[in-house]
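Mind looking over this structure? Questions follow.
Here the complex is missing a single protein chain, while all its other protein chains stay put.
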Amino acid sequence: MSVPTDRYVCELTFFVRYAETDQMGIVHHSNYLVYCEELRSQYARDKGTNYADYEKAGLALAVSEINLRFISPAVYGQQILMKGWVVELKSRRMTFGYEISNPDTGQMHVTGTTSHISIDREGKVARIPQAWVERWTAN
Amino acid sequence: MSVPTDRYVCELTFFVRYAETDQMGIVHHSNYLVYCEELRSQYARDKGTNYADYEKAGLALAVSEINLRFISPAVYGQQILMKGWVVELKSRRMTFGYEISNPDTGQMHVTGTTSHISIDREGKVARIPQAWVERWTAN
Amino acid sequence: MSVPTDRYVCELTFFVRYAETDQMGIVHHSNYLVYCEELRSQYARDKGTNYADYEKAGLALAVSEINLRFISPAVYGQQILMKGWVVELKSRRMTFGYEISNPDTGQMHVTGTTSHISIDREGKVARIPQAWVERWTAN
Partner (left out) sequence: MSVPTDRYVCELTFFVRYAETDQMGIVHHSNYLVYCEELRSQYARDKGTNYADYEKAGLALAVSEINLRFISPAVYGQQILMKGWVVELKSRRMTFGYEISNPDTGQMHVTGTTSHISIDREGKVARIPQAWVERWTAN
């Protein structure tokens, strides 16, 4: 999988936080899921909205699957460049793809995907509203 | 401050998790707040209840103040012994005290207090129900 | 994938911590990686050793891949039952499998695998010592 050229790719750059390191001296692997989530938040902001509004509408995007490959470790003191895009969007589910790298060296850290199901407040599968489909698929 | 002898003292022992370490090779200081919170959860369980029920009743104990002193670091591979007790309980607020140590060596890691205000779902200050006052002050 | 019957299966039970919840009212998905890691720590302890000793010997097991499927959410107030086992063990890499469920209801929360590469302090791939191979494959 590589970054697509036929759709919107959200980018986000930030510093590694000290608390994200572990005693191996690298970013603990669980934090990459938090980075991916923040990329999804930024994606919504880039499209003029806020994921908080999705939840205010009584909906949520529950994580249904994660698949990440770790290529090299990120460390404290460096920045992280997140790239993320919509791999697939169906009426009730969607998949995001990610590339996580060091913007200064180009070194790739992690690649992967997360899949999500749209649910309502009772946890039942619920159609993604058309306005949100358009936001997530706009170029 | 030291562990009181005139009231219930909740004890809880568990292993340090690897993810809780940072690149100094010690438990990252933010985790001690999570440990204190888990001690409070255990305190409720010891008294035959569950803090989850406090929230189901439309209430919550919001953290209003934390004061912790760090004496020596805890490390991965060791266990943590939490001791916690109610320092003060008023109609709408309470303070817990803690001692966090290594049960194998007796080495003290952290001491401190957390203070809490009882609030309702709108975030307004709300009286702690009498049943809960009795649970938290029972010996 | 299901729990194997031909090898050691490590089990670990613990309560969900409040800090592990998010505003959906469920355990945030990143925490399952921490749970899986703690299962691996327990696996080592079950075999009479401690993963901390692996690192003291100048080695580490770096995470190379994670694949998790989320079936139902876990919530604060409940316990978590982790089951974990060695799926595959080669000279320099290994894969663990997991089932994460609610011990009171039997409800499955998450299944998946994490893969690991043995590295030395310089980050180079390093053979897993025979003593550790035996610990991880002992029944």
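List of remarks:
Going in written order, the chains are labelled A, B and C, and every chain counts its residues from 1.
The rule is short, and it goes like this: a contact is a pair of C-beta atoms (placed from the backbone, for glycine too) under 8 Å apart; a residue touches a chain by one contact, two chains touch by 3 or more.
Everything numeric in this text was worked out from a predicted model, so none of it was measured.
From the options B:64, B:79 or B:137, the residue with contact to the chain not on display is B:64.
Interface note: of C:5, C:23 or C:105, the residue touching the hidden chain in the full complex is C:23. The omitted chain makes contact with subunit B at the following residues, 23-24, 29-31, 33-34, 37, 55, 60, 62-70, 73, 123.
One chain is missing from the display, and on subunit A it is touched by residues 14-15, 17-19, 33-34, 37-38, 41-42, 45, 50-53, 75-77.
Touch with the hidden chain on the side of subunit C covers residues 18-19, 21-26, 28, 30, 76.
Operating definition for what follows: only the chains that are shown with their structure count from here on.
Taking only C-alpha atoms, you rotate subunit A by 180 degrees to land it on subunit C; that is to the nearest 5.
Taking each chain's centre as the mean of its C-alpha atoms, subunit A lies 34 Å from subunit B.
Rounded to whole angstrom units, the spacing between the C-alpha centres of subunit A and subunit C is 24.
Centre-to-centre spacing of subunit B and subunit C amounts to 27 Å, using the average Cα coordinate of each chain. Of all residues in subunit C, those touching 2 or more other chains are 33-34, 37, listed in ascending order.
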